[in-house]
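One chain of protein is taken out of this complex; the other chains stay put.
Each chain carries a letter (A and B) given by its place in the written order, and its residues are counted from 1.
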């Protein structure tokens, strides 16, 4: 009997999304939304460059001090404007990828995020990265309800069957 | 007593191989083959750029539409011709790495893949990526028996003790 894997059929997935690249974000949300649709409880912890995936368009470019402003200006972007980790070609790659996805009737990333929210995927933004970059809750899309630290992530992760760092 | 970790000694490992780089593929197959040799049940789910690791040499360069053909031509490659994630230098890095590996009596990647197959490692190719890139089963080496989606991966992963995204 496989007791440990059947705690009332409740299974958990936690993903750390560290990368701010379109292809990795697509992988993360494909896994998250599939797991949620299968009835699993899913948490995504957005940290470092991964925060770009949940930035509100046009926001998050400021911050206290010239270094933060420079970093945040260079690091601007949101779900609609992420680079590819390969073959980015100044945005040509992502443009082509989006066309191929549409042709395959795949949802674009921003709609996968909305779908994740509807499916009950829990999205947490990393407080340490946010502090470092001088961002605030308002810089993120409303689907992200909680800003939390590594301890909150670990508390979820140690109860989860599937943990991935993306 | 540690019941949950000793279900008839059957332990499982699932790896997502997202990266198409030689160094990451070596890490994945070192873990996979060691785990399989230790008696663990291993699944590798190849997705996105990781599909290059299992492409049949000379195949997978076409596809429907000029965008797919361009993508697949740029993204050509197989286990024998993957770049390094660092110090690639247009192929000089991988060439040196292969020489160093031979000197250390390590198997080259293509032989590690054959060994994985012999050890019973289950290799799945991601159906979503394959659809996106316009590839087909024939574009992959025969060791890859199954094309499957995220649900199949998650079903394996939630029964596994070790899950890694590489």
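As a convention for this text, a residue touches a chain if its C-beta (ideal position, glycine included) is under 8 Å from a C-beta of that chain, and two chains touch if they have at least 3 such contacts.
No experiment lies behind these values; they were computed from the predicted model shown.
Q: In the whole complex, what residues of subunit A lie against the chain that is missing from view?
A: Within subunit A, the residues touching the omitted chain are 3-4, 7, 16, 18, 20, 47-49, 65, 67-68, 70-71, 74-75, 128, 131-133, 149-151, 153-155, 157-160, 163-165.
Q: When the complex is taken as a whole, what residues of subunit B touch the one chain not shown?
A: 2-5, 11, 13, 23-24, 27, 30-31, 34-35, 38, 40, 85-87, 96-97, 99-101, 103-104, 106, 161-166
Going forward, only the chains that are shown with their structure count from here on.
Q: Counting in whole Å, what is the centre-to-centre distance of subunit A and subunit B, each centre being its mean C-alpha position?
A: The answer is 24 Å.
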